[in-house]
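Part of the complex only, each chain left as placed.
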Amino acid sequence: MAPGSVIFTGNRKVDKVLIHYMQYDGESIVEKEIDSHSKTILNTSPIDKVDWYDVRGMHDTKLIELLGKTFSIHPIVLENIADVHQRPNYEEYDKGNFITLRALSFDKDKIKVQKEHVALYFNKGLIITFQETESDLFEAVRKRILSSSGRIRQRGSDYLAYALVDAIVDNYYVVLEEVEEVIENLEEKMLVEQDIKDKTKIHNLKKELLIIRKSVAPLREAIGQFSKTESSFVQNNSQIFIRDLYEHTVQIMDTIDSSRDLLNGLQDLFISEISFKMNKVMQLLTLISVIFIPLTFLAGIYGMNFDNIPELHYQYGYHILLGVMFVIFMVLLIFFKRKKWL
Amino acid sequence: MAPGSVIFTGNRKVDKVLIHYMQYDGESIVEKEIDSHSKTILNTSPIDKVDWYDVRGMHDTKLIELLGKTFSIHPIVLENIADVHQRPNYEEYDKGNFITLRALSFDKDKIKVQKEHVALYFNKGLIITFQETESDLFEAVRKRILSSSGRIRQRGSDYLAYALVDAIVDNYYVVLEEVEEVIENLEEKMLVEQDIKDKTKIHNLKKELLIIRKSVAPLREAIGQFSKTESSFVQNNSQIFIRDLYEHTVQIMDTIDSSRDLLNGLQDLFISEISFKMNKVMQLLTLISVIFIPLTFLAGIYGMNFDNIPELHYQYGYHILLGVMFVIFMVLLIFFKRKKWL
Amino acid sequence: MAPGSVIFTGNRKVDKVLIHYMQYDGESIVEKEIDSHSKTILNTSPIDKVDWYDVRGMHDTKLIELLGKTFSIHPIVLENIADVHQRPNYEEYDKGNFITLRALSFDKDKIKVQKEHVALYFNKGLIITFQETESDLFEAVRKRILSSSGRIRQRGSDYLAYALVDAIVDNYYVVLEEVEEVIENLEEKMLVEQDIKDKTKIHNLKKELLIIRKSVAPLREAIGQFSKTESSFVQNNSQIFIRDLYEHTVQIMDTIDSSRDLLNGLQDLFISEISFKMNKVMQLLTLISVIFIPLTFLAGIYGMNFDNIPELHYQYGYHILLGVMFVIFMVLLIFFKRKKWL
């Protein structure tokens, strides 16, 4: 592929690309759905309001190119929007700043993390977001805008960008709590009984945590850069919030790493518990064999057909032998008990 | 949750929020309990004295917001006060500096670390602390102020902030000493006998150390920043103490890491000791079997019913065979002894 | 070897060194094959066009030296061109910039990575590339130039250099996807049955990933330096692309590292699965032995030849014993079932 061409690298998850449009300032608010084909509606907005285009679906690369042309977005940004495998990243360009990140969700039963590519471009007064599906990742933020609650309506597009990224990052906590819940359940169960399927579950959890980590590690760096930005599109009083957000990503990385450590510990525990128990069983079984082996040997002795085995002709030879066998049996039993082998 | 809203994320541990108030300088001292509802008492204090509000309980977010308004505290600080899952952190704002940290305690029997969220806000002449429970983490500092011992009464709110953080950090030493004691007891016991429950204990200790580490690592960074502060609220002659405190956190991290190494070593030791002993047992048992197997075979031979087995009719056939068996028995025994298998 | 002498350290992979020459600007394009012996053709080109010499084969050190003399290339660059074991690297010299890198290909069946040394030297208007074989690694770029598609014809030699490196790096994604495919196939198969050959495959994959990593790690650093260049041969509007390319190499490193983690996890899984199953088998076999051992002992008892064994003369002694044996058999079976050993 030529660098510089906008190519959608994912699976189409919506039938038709929808654009949800919102324009607001402290006083008024406009909200509407834009059909991605009625392109007339895309126009630059008055600079003192916030214009938010929320595009759902990324397969329509022509639309992306049109948006690019309309708002003078750098070609590399357009490429990265359409590339769903793009690593989370923060880039500043002359005419706007660009953030890519991944929304995650976790299926507890299948132990499977789902990723969704999210892209966000903003400059003074304008913000364009891209989601892969129709279901809205930014619903909570949208509600806050509509209800005029919090400080969001008083602030510009940079604060909205922060709030949107914050909504995604907040969700990481939910995902990680679910992961930790699964780990804790596994641990509790494991201390009672060891099931080989749990081994596979641990393996899968580790794999999924790796995937989460691969999404969060670059995001942390990206937000770190975002928080230290000197871009003219980010106001000073927003940066304090972005710094707080950065702290959250650091904490999330910590949680991921300690979850991995927990899983490694669990795996060690699993293996040693199971091999300990299995060894105990083997030892017990072997002990039983060892007790019977000399007894069987004795029975073999008196089952021989020599003409002259005096003991065979004793009146109570058989009973004496049974007694001897019982004594041997008890002695071995006590010996093994003493040695704590039983 | 909207960023910017003060939400209590913990479990309510006190019935009613209590504010312990103290005002002192080198000469005089005032101390009283403030009911959190009689809000009239909150007023800015003369700048040449130290005003310490110690708030016990964090669920009363309205009170926190009121304090915020009264003392012009940045909204993000208020959020972080109420969020008990907040990572230890040090932040400087225009009107004051803010430290979050965690007080730890360790239950030796359950091998369980308890965390308590502590928040501390100070500027010139003012210090506000937040604890989760009614029991006082700062009792020792309070006593020093009351007894006018040490240099604390001569110094400002920045030194008090240092002393309070120092009190928390000092307690980490206690916790880690208890952890090390448990490790040493485990090790001593382990060299004598191996109990599978100790395996679980090691696992739990590792888990708890991870939790401690997650509290100390960010604290070290936070205090590192605190010690390098250029904030106008921290005097130069206090910084030398904060630097010393920083050294302590570094030492605590060292101790945590070496404790983890010890635990890993212990775990390796445990596994190899136990598998070594178990293998020894299995080997011994197998040896016993091996000694009796040829003997039982011989007995089987002379238990056969062939018409013509000449040995059966020898006068002392039986006794000779017993002799032969004894010889085989001894030869095998000596052989195994020589090979050091027994 | 004296430093400063141009020595070919690889295996000759072409019979005769071929030079593919291309000269273009936005309007015109010239393309021809140059015989490496007809050296007259090497001359400096008009500075406003891009001159691309693509040399296939590196064993002809005299040609390399001639090129060096013609275009005033630093002797160390010439050495590094001919040294196929050269680590990927980016160096700036007075008269041009130099990049070494490695093209990779992956043979899925043999699990074997093939490396090809690629060297690239450029300054204003000139670019010289060196490949080990006749097959063209830069075919896609060449097509783009010929078709005038994209922005490549409008830009200078620095953009071409970027595009060529990008073509190599893009191929790493292909290689890593193939590696991941092999890993996934292995994992799926492993959860069904464990084949010792897969163990060797994992081992080989890890070895090959190490080789890939050794190629990518220095390349990442090299491109990092390239992206931060202040060289006069690289235009500002090219640097944004190189920075994007750098992001790609970072992502590739991430993928390599997570693939290695996956392989380690797979290896752990393999070993524990196989030892778990084998232990299960051993346990089952031992259980069977343990069930029969007391029964055989009983049979041995009544096979003894004592004159006076009363039970032998009971009418249904045999049948009673069989019943007793059956009871013992069932009791043991149920006991083992209950213990979940069977």
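A, B and C are the chain letters, set down in written order, and residue numbers restart from 1 in every chain.
Note that a contact is a pair of C-beta atoms (placed from the backbone, for glycine too) under 8 Å apart; a residue touches a chain by one contact, two chains touch by 3 or more.
Just so we're clear, the structure is a prediction, and the values are computed from it rather than from any experiment.
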* In total, how many chains does the complex have, if 3 are shown? -> 5
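Basically, only the chains that are shown with their structure count from here on.
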* Which one of the chains is farthest from chain C, going by Cα centres? -> B
* When the centre of a chain is set as the mean of its C-alpha atoms, what distance in Å lies between chain A and chain C? -> 26
* **CA centroid of chain B to CA centroid of chain C, Å** => 42
* **Where chain C touches two or more other chains, by residue** => 303
* Of all residues in chain C, which touch chain A in the complex? -> 140, 144, 149-152, 162-163, 166, 170, 191, 240-241, 243-245, 247, 250-251, 254, 258, 261-262, 265, 268-269, 272-273, 275-276, 279, 282-283, 286-287, 289-290, 293-294, 296-297, 300-301, 303-309, 339-341
* To do: Mind listing the chain A positions that touch chain C in their complex?
  => 1-5, 74, 76, 80, 87, 89, 91, 93, 193, 196, 199-200, 203, 206-207, 210-211, 214, 217-218, 267, 271, 274-275, 278, 281-282, 285-286, 288-289, 292-293, 295-296, 299-300, 302-305, 309, 311-318, 321-322
